[in-house]
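Just passing along the structure, written as structure tokens.
Here the complex is missing a single protein chain, while all its other protein chains stay put.
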Amino acid sequence: MGAIFTPGLTVTEHHIVQKDRRLPIEGDVDVEVGDVVEADQVVARTSLPGKVFPANVANQLGIDPGRLKAYMTKDVGDSVVKDEILAETPGFMGMFKSEAKAIVTGTIESISTVTGMVILQAAPIPVEVDAYINGRVVEVIPGEGCVVQAPAMMVQGIFGLGGEVKGEIANIEGGAHEVLDPAHLKADHAGKIVVGGAYITLKGLKRAVELGVAGIVTGGFDYDDIKELLGYEVGVAITGGEDLGLTLIVTEGFGHIDMAPATFKLLQSKEGRRASINGATQIRAGVIRPEVVITHDDEEASAEKFVPPEPTGISVGDTVRGIRAPWFGKIGTVKSLPVDLMAMESETKVRVLEVAFADGHDAILPRANVESIER
Amino acid sequence: MTARWLTLLFLLALASPAFADSAPSDAANSDDDDSSVIGVGNDSAGDDDDSAAGLEAPPGLMEAAAVAEGSMADVVKVPAPTELTVTAPKHNSGLNLDLSWTPHPDVEAARFTVARAESPDGPWEMRVEDLTPDITTYTDKVAEDPLNKGVRDQYYYRVLALPRGLRAQADEANLTKPADRFAFLDAHANSTPAIAGEPKGVWLNTSVGFLLMALIVLTVGGLMFWFTDRARKGKEVFIRRIPGIDAIEEGIGRATEMGKPVLYVPGIDELQDIQTIASVLILGEVSKKVAEYQSDIIVTCCIPLVREVADEVVKAGYYQAGYPDAYRSTNTRFISSEQFAFCAGTNGIILREKPATNIYLGRFFAESLILAETGFVNKSIQIAGTAEATQLPFFIAACDYTLIGEELFAVSAYLSGDPRLVSSLKASDWIKVFCVASIIVGTLAGSFGMDFVVQLFTAAGH
Amino acid sequence: MRTTIPLVITFVVGLIMLGEAFIPHWMYRIVTENILEWGVILAAAAFVLGLINLIQVNLPKVLAREPEWGYKLVMLVALVATLVVGFMGGGDRLSNGQAYKWVFDFVFVPLNATMFALLAFYIASAAFRAFRARNMEATVLLVAAVVVMIGRVPIGEQISERLPQIVNWLMEVPNTAARRAIFIGAALGAVATGLRIILGIERSHLGGD
Amino acid sequence: MLLLSAFEWLVRFQHMDRRWIFLGMAIAIAIPMLFPFTSEFSVDRSVKDAWQAVEDLPEGATVYISADFDPGSRPELEPYYRAVLHQLFTKDVKIVSATLWPAAPPLVFPIMEEIAEVYGKEYGTDYCFLGFKDGKELAIKSIGENLPKTYPVDFQGTPIGDLPVARGFKQLKDFPLIVLVSAGFPGIKEYVLQVQGQYELKMVGAATAVSGPDYIPYYKAHQLAGISSGMPGSAQYEKLVFLEHPRENLVHPERLLGIEGVNVLNLGHVFIVLLIFLGNVAFFTTRPKGVE
Partner (left out) sequence: MSIDPSTIRSVLATDCGSTTTKAVLFELTDDGWRQTYRGEAPTTVEAPFEDVTRGVLNAAMEVQELSGRTLVDGDQIKTPDQGDRDGVDLYISTSSAGGGLQLVVGGVVRSMTAESAMRAALGAGAIVMDTFATNDKRKPHEQIERIRQLRPDMILLAGGINGGTVKHVVAIAEMIAAARPRTRLGGGFNLPIIYGGNSAVRPQIEERLKDLSDLSMVENVRPIMEEENLGPARDKIHDLFMEHVMAQAPGYDKLMDWADVPIMPTPAAVGMIIQTIAKQRNINVVGVDIGGATTDVFSVFDDAFNRTVSANLGMSYSISNVLAEAGLESILRWVPFPIDEKGLRNRIGNKMIRPTTIPETLEELQVEQAIAREALRLAFIQHKEFAVALRGVQKERTIADAFRQSGSGETLVKMLKLDLIVGSGGVLSHAPRRVQSMRMMIDSFAPEGITDIAVDSIFMTPHLGVFSSVHAEAATTVFEKDCLIYLGSCISPAGEINEDKPVMRVQMKLPGGGSMDETLGFGELRLIEASREDELKGTFTPLQKQLDLGAGPGKPVQQVVRGGVCGIALDTRGRPGVQVPMDERRVPTLTRWVEEMGEYP
């Protein structure tokens, strides 16, 4: 076997990006195959069922649940307004009358003669899904959503926090090894996506939130800071829903690591361009990595659904990055792919590859400990 | 294991005869040793005033006495007692005076009568007519209705030595009115001179024993605050797990699964009994849990007032749990204030409504086993708790879990999980340590003849 | 507010009653006696509430012919009957021939005695079930129990002259010791419970906070 | 096969229907009632002390009796109550009595009346019954402090001042001896706690077998001059009053219920002990290995 399957990150100027835009539940799709869509354009919409409010009406009336139906003034499916009377007992000569009122505005979902519960459902909550990127609709999944495709610059990060945002790319001064601290952030960064450096300090991040920065893309930050920021530890790398105030994308990993030069260069060149970024990360089978997408709006987007080639794995000559100590973050090219298992310092026997690192060193390391950088 | 045997040994030590006999024995004698003596009658004065006192009786009474005079032939006066003292008890309400006298050595079996007057000249009022010769002290209450009638600064007392047969003659003469009677008796008996006594009300009891008691109360309170404060600061308070208390929640769960109610019996004593109070407190927590499980709780009460309070507590529990609508007033029931009728009624509920869990917490008597056995037959989980030592064996034999003595008072703290309550348990634990230490010290001191230590504690008991 | 007022009342009254132990003066006593008297009156008044509760619980069930309503009916009839009989006869109620005495002698006495007598049977069955020498402590308890049971009745004395003495020792030494331990613990628990209520730390009865 | 069935029988025995036990108990109790026999027993020190305290009373003294029992505890306490009444009346001691148990009056007063009649004693002058007072501990406190205020009238409504026997007694302290016949709460314990210590009263009592052990500490601490507990105590008291030290004016009752009862108790106890023994034998021969 000449190639190995190793997870890689896409960092490329030219990529055909496909985005699934799906509703959480069934709804209406507003677009058709072939439509050209803008990033902010709504492509599908639906209503989530409203919150449900159960109330024990039988107990409120002080009656046996079995007789509840007899006293209900409303039936299943009726809509009620808050404080409207749902049920009442006739009482005795005007006394001992009791009644139960609706606690929310909504419709009656069910009436139980066993538990005495009346379940009210509040008004539905509308949900809309936008196109996220500028592009063309290449597929419609009826009732669920569509696939938007566009040629674009694509940079995948390794870990992110926060969801989808869109904004202009703003680079900070200094190179790929710059530490992003509050001093780098300016008021006009508000609403933008700030790219920079090897590491962002907690203070820097807090400052960015204060300023209203939309997103940050950087090399690394401290694992400890997550807890500081969110109030809880992220024990399992499934993110995207954090309420952080901005979206953070880390391209290299935890700790102080320079952003890979290629990544840095690519983003640097996009100053002022509008990007769509998403911090959602899911490191499980079916991995999702955070991403920065800048569509090439001047290019003609194909209406044909692009079928990506099967991953080929790493071959000799590919650029790879070490992803575990002692080669963490170092970049080199694959020199050879020995077949035999080899014992590492830890005595673990693994498949290895030989890498010529950029600084001139050659090393043999486990194949699992590199990732290919796709260009 | 070791701890258990140590406890046993300790208990044995506790029961050792030395301790048993020395502890609260009749050592109260020392209490009034240095009491201020207000008036002391001496022998000679007594003799002198003997007849004078009698003669000075008001004229009206003299007439009454004269009526009975006719049949007075063979009554021979006996000498009056000597050394009458009238003192205000040391730490007193200000309404009592202690009288003490010595019977005259020449007479053997005289009966004594005590009389009181507001001035040395009378009018005299008979306080007690017939005291047997072995009684030589008397505590008089100087005023029945002090608020309206007031208390005087001084009262005068005389003690009469009645000759044998005098009372019978008074009876024969049909002297039923106390004033007439006294006039008659006074006329035919020797009396001590009038001795004055000043009742002295005290606002603060400063005897050693009471100070000790106050100290204990203050220490418990202080420790409680200290531990509470620690709890507030986040210091974890470790408390031994009591399975019986954990079982309460389990029992509620069982009842829920079985679709049956929980039965709660808060004992059969009055509301003011501390066990009933503790039980009602627990009921609050239990009903909260029951409400959380959306189950039912039946409370049966033997005392109407307890029912009223229990009902409120259950209602509050449901309210707290957020299910005020699930509360039903008719589930808190007064059965009967007659012990066994109550017992039979509760048994009826056990057999008919088949509660899955029976909780008996509070003060129980003979009905304990009858309830618990009926519950056992009904296959209920039963949790009992009482500080009534006589009923503990029955509960232990027939119930799944039994809370012994003080555990009962810890339950509400456990169930609520409130750190402030839990920390108060810690406080009473420390007092217990103090008690154990005092017992050991007391026992040792008693064994080596150092009585003052024992007396210190005896005083506290009175 | 809902809990504050009761807490204040509890604190004030509790403190006053606690003070009784330390302040002997009669003027103070008048205050505490009055409070106690209110308590007694309250308790007596609650009997009326108890009666109402009894009727509230039972009468609707009889009227609605709920399952086992017969028992409730018997209860209600007995309640009314006893009440009527109790008012009859005045001070002479206790004399033979009076209805109240009759009810007492021929209804109450046998019923009450029966309930109490049940104990003998229940003790037998509970003892049979519970007394198993499954471990060291249980064995000690079991032996002690048997000795006391036999030693307390004449047969014990016929078995051995020493038995009653052993029983007396058991009752007076280990038994008393254990009881004292329970007393002391319970008394402290009672003090702590009392203080908790007075100080407002305990408020389960008010529905917590 | 036989062994197996024996094993099974033992297993079943451990979980037998408790009604069999009830039946056995009933038989054990019925035998001595149907075929009375006598058995020898000696008198405990505490019972003797209780008896002695009454004996020591001077002639003509007045005692206070609190008769706090109900029909349930009647078998245990009535023999004592009767015996002590016999003892008091033969000694010409007068009696003021009352009760804190609502169910007691119809029970205790007729007995007192009956025995008084035997000795020709008169209500009001030789004995009186003040009736029931509610309030439990509070009532005891109140009696201790002021008897006439607590009981302004007797059970029939006669003012206490019109009862010569009670005349002149203001407090419990005025009585040379207090006799408590107590089936539980309120009873001996409450009397000791509420008034004994405070007034240094001399008290003797009779308690049920269940609560008897509760009062041993008081007896040991001399807070109770003597105590008779349960049926055996009653029987021993009867023995002292009627058999060992009969006063010449004693009128022997037809039956001595305590002494009869103790025989019932005899067999009852033996039955329970037998049950426990058999239960353990069955348990240990059938328990699976490894079970504690």
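Every chain is named by a letter (A, B, C and D) in the order it is written, and numbering of its residues begins at 1.
Definition applied: a contact is a pair of C-beta atoms (placed from the backbone, for glycine too) under 8 Å apart; a residue touches a chain by one contact, two chains touch by 3 or more.
These numbers come from a predicted model, not from an experiment.
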Which displayed chains make contact with the chain that has been left out?
A, B, C
The listed residue (A:14, A:186 or A:349) that touches the chain absent from the view is A:349
Considering the whole complex, which of B:83, B:130, B:246 or B:312 touches the chain not shown?
B:246
Consider the whole complex, including the chain that is not shown, and state which of C:30, C:49, C:113 or C:130 touches that chain.
C:130
Check the options B:156, B:264, B:401 or B:414 and report the residue that touches the missing chain.
B:401
Write the list of chain C residues that the hidden chain touches.
129-135, 137-138, 141-142
What does the interface between chain A and the hidden chain look like in terms of residue numbers?
5-7, 25, 49, 51-54, 65, 109-110, 112, 114-115, 117, 119, 121, 158-159, 222-224, 233-237, 253-255, 281, 283-286, 308, 310-311, 323-328, 343-350, 365-366, 368-369, 371
With the missing chain put back, which residues of chain B would touch it? List them for me.
4, 241, 243-244, 246-247, 250-251, 253-254, 256-260, 292-294, 322, 379-381, 396-402
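One rule holds in what follows: only the chains that are shown with their structure count from here on.
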Chain centre separation in whole Å, for chain D relative to chain C (CA means)
18
Report the inter-centroid distance (CA atoms only) between chain A and chain D in whole Å.
84
Give the residues of chain C that touch two or more other chains, as numbers and ranges in rising order.
112, 115-116, 123, 125, 127, 129, 131, 172, 176, 179-180
With touch defined as at the start, can you tell me which chain B residues reach chain A in the complex?
323, 325-326
Can you tell me which positions in chain D touch chain C when the two form their complex?
18, 21-22, 24-26, 29, 39-42, 44-45, 70-75, 103, 105-107, 109-110, 134-135, 138, 155-157, 209, 213-214, 216-217, 220, 230, 232, 262-263, 265-266, 268-273, 275-277, 279-280, 283-284, 292
Sites on chain B touched by chain D in the complex
20-21, 23-26, 28, 109, 126-135, 139, 141, 144, 171, 176, 269-270, 337-340, 363, 365-366, 377, 389-391, 461-462
